[in-house]
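Removed from the display is one protein chain of the complex; every other protein chain stays in position.
Naming follows writing order (A, B, C, D and E), and every chain is counted from residue 1.
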Amino acid sequence: MSNPSIEPLVEYADASAEVRAVYDDIMATRKSDWVNNFWNVLAHDPANLKRTWEALKLVMGPGALDPLTKELIYIAVSATNGCEYCTYSHTASARAKGMTDAMLMETLAVAAKANETNRLANALRPPVDPQFLPKG
Amino acid sequence: MSNPSIEPLVEYADASAEVRAVYDDIMATRKSDWVNNFWNVLAHDPANLKRTWEALKLVMGPGALDPLTKELIYIAVSATNGCEYCTYSHTASARAKGMTDAMLMETLAVAAKANETNRLANALRPPVDPQFLPKG
Amino acid sequence: MSNPSIEPLVEYADASAEVRAVYDDIMATRKSDWVNNFWNVLAHDPANLKRTWEALKLVMGPGALDPLTKELIYIAVSATNGCEYCTYSHTASARAKGMTDAMLMETLAVAAKANETNRLANALRPPVDPQFLPKG
Amino acid sequence: MSNPSIEPLVEYADASAEVRAVYDDIMATRKSDWVNNFWNVLAHDPANLKRTWEALKLVMGPGALDPLTKELIYIAVSATNGCEYCTYSHTASARAKGMTDAMLMETLAVAAKANETNRLANALRPPVDPQFLPKG
Amino acid sequence: MSNPSIEPLVEYADASAEVRAVYDDIMATRKSDWVNNFWNVLAHDPANLKRTWEALKLVMGPGALDPLTKELIYIAVSATNGCEYCTYSHTASARAKGMTDAMLMETLAVAAKANETNRLANALRPPVDPQFLPKG
Partner (left out) sequence: MSNPSIEPLVEYADASAEVRAVYDDIMATRKSDWVNNFWNVLAHDPANLKRTWEALKLVMGPGALDPLTKELIYIAVSATNGCEYCTYSHTASARAKGMTDAMLMETLAVAAKANETNRLANALRPPVDPQFLPKG
């Protein structure tokens, strides 16, 4: 069930030139021939669509970390936040970049374990060990 | 400031044989000569200490993902949950496994961006694209 | 799919006098002729229903902030928490109070951006600037 | 470090009659002779102070659950949300109602485990089993 | 709608001996004749399945807290995290251990109230009262 507040989805055929330019860049960057619904909804605010896509493309691109590692981090955060759509879309993105079943299961095991120990630390509040502090 | 409810920290010298066995395994696994405060607090419940450590050792060890990638995922989740102690301790762990400044900054950029887009998706609730669904 | 644990919904026709009094006040306050399902479920605990409605009416009413601004804040928090039902119901409330598409998109852009920078600050933990501290 | 935006704390000696009435009720209910800082800050908005205290007193009082069980639930949620002040204050409240070290450690173990499995379920999204659905 | 990334569910008939051993223990512990989908999905990673089940069995079993109290804490955390599947499955578990409608409604009222006051404390950041600090 989708949120009725912002509708309908902005399809390519009905999009303005400004929106189409973003859609074209999404498809070119991903080497695909379609644009997923997340962007079709955001397109109701073309400036926000453009800004969000360009920042995401930059952040998720290659750098000190490879793109697959970035997708795994994305999945871990989405699982933590309970974002259903993101779970579906980024699992698909990660698979397209080479994620195997074993990698997904391990990513989730780490994310889940971090959520467990985060709460123990948040409640027991051990003092930060001096060894973790800067030397200088 | 640490939580006064469970104190004092259980130091090695005062620990039971059961707790010392876990502390010894933590130091042996990490090739270090000290145990950080998180474990010194958990030691008030020796069964929980042992279970938590053994599960963490298994989950964070090598597998389909390498240990450094796992630490990056851990940091991303801890940033999402705002866990201060975990931020300090796992940044240290990740550095010990080779994380550079650039890798940390990129990990946080991805985690932060996922937190941003998760909220757009959670509110706008685009329908899940059929392309993301199973074929069969 | 609704949670089967507490059912069925408490409809007006089947409600006790205590529950009807709350339903009547909800409809009178909103100038509407129906009560949404959130209240029909809470009605299984009439004391809690009354307390929750009265507090909400007070908090969301006019004061130092106008009711529409309060609805936008509500939507931003609900997006952050990933609450599906709240997203639907408060988007409707906000529209009834004059929210336009552009206002919704900007509210979500701000909420999403805050979620992004919150995580950068939670992980990097810059020291609080003295300029932000009280003078006295 | 406290938030400088709302200060100073509203002490009993400087409080209005409206605020003192709430402070008196807090002390009478708790059979104590002081009011903790959470209420001294909220007192900058006397109507909100009164509403928040009265709702809390009602919710945390005896009912289908005993007050100690309610404090344990409160601690579990506060650990999940990473609320430092709440961790300190409700650990103290729970101790005053009979919580032992062992009960605290088990409460946190359950809360932490729930945070772990919540993330596995949020990401893997198993279909809800028909056995969990209502019969009728 | 379930996540297509990890499928199909691992049914008993198709499971390895390692997975069947866990399924058998789940059914024996619960005195039931079926295994719910959460475990059927986790079974794609047999080592993680075994570890997660064994830790959960230990944490949720009797100790300083009775099993029903633990289920209520579980529900409170799941509501806080917005985990749909966990809400369904642990409401069912809690009912099987004696939870009444009134107990569920009170658990949720406490959890919801804690979520409210956690945010007031997180933003207003009252200084921690010296009375909450350790004596020594």
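We take it that a residue touches a chain if its C-beta (ideal position, glycine included) is under 8 Å from a C-beta of that chain, and two chains touch if they have at least 3 such contacts.
What you see is a predicted model, and the numbers here were worked out from it, not measured in a lab.
**Student:** Among E:43, E:60 or E:79, single out the residue that touches the unshown chain.
**Tutor:** For the chain that is not drawn, the touching residue is E:79.
**Student:** Counting contacts across the full complex, list the positions on chain B that touch the omitted chain.
**Tutor:** Counting over the whole complex, chain B touches the hidden chain at residues 82, 87-88, 91-92, 95, 101-102, 104-106, 109.
**Student:** Considering the whole complex, not just the chains shown, which residues of chain E touch the missing one?
**Tutor:** So the residues of chain E touching the unseen chain are 75, 78-80, 82, 84, 87, 108-109, 111-113, 115-120, 122-125.
**Student:** For chain A, which positions touch the chain that isn't shown here?
**Tutor:** Here the touching residues of chain A are 1, 4, 7, 47, 51, 55, 58-59, 128, 132-134.
FYI, only the chains that are shown with their structure count from here on.
**Student:** For the pairs B-E and D-E, output the one whose chains share more C-beta pairs in contact.
**Tutor:** D-E
**Student:** Among the chains, which one keeps its Cα centre farthest from the Cα centre of chain B?
**Tutor:** Most distant chain from chain B: C.
**Student:** Let me have the rounded angstrom distance from the C-alpha centre of chain A over to the C-alpha centre of chain D, please.
**Tutor:** Each chain reduced to its C-alpha mean, chain A and chain D end up 33 Å apart.
**Student:** Measuring centre to centre with CA averages, how many angstrom lie between chain A and chain B?
**Tutor:** 20
**Student:** Between chain A and chain E, what distance separates the C-alpha centroids? Give it in angstrom.
**Tutor:** Centre separation, chain A to chain E: 26 Å.
**Student:** For chain D, write out the residues touching at least two other chains, lowest number first.
**Tutor:** As it turns out, chain D has residues touching two or more other chains at 1, 55, 59, 78, 80, 82, 84, 87-88, 91-92, 102, 105-106, 109, 111, 113, 115-120, 122-125, 128, 132.
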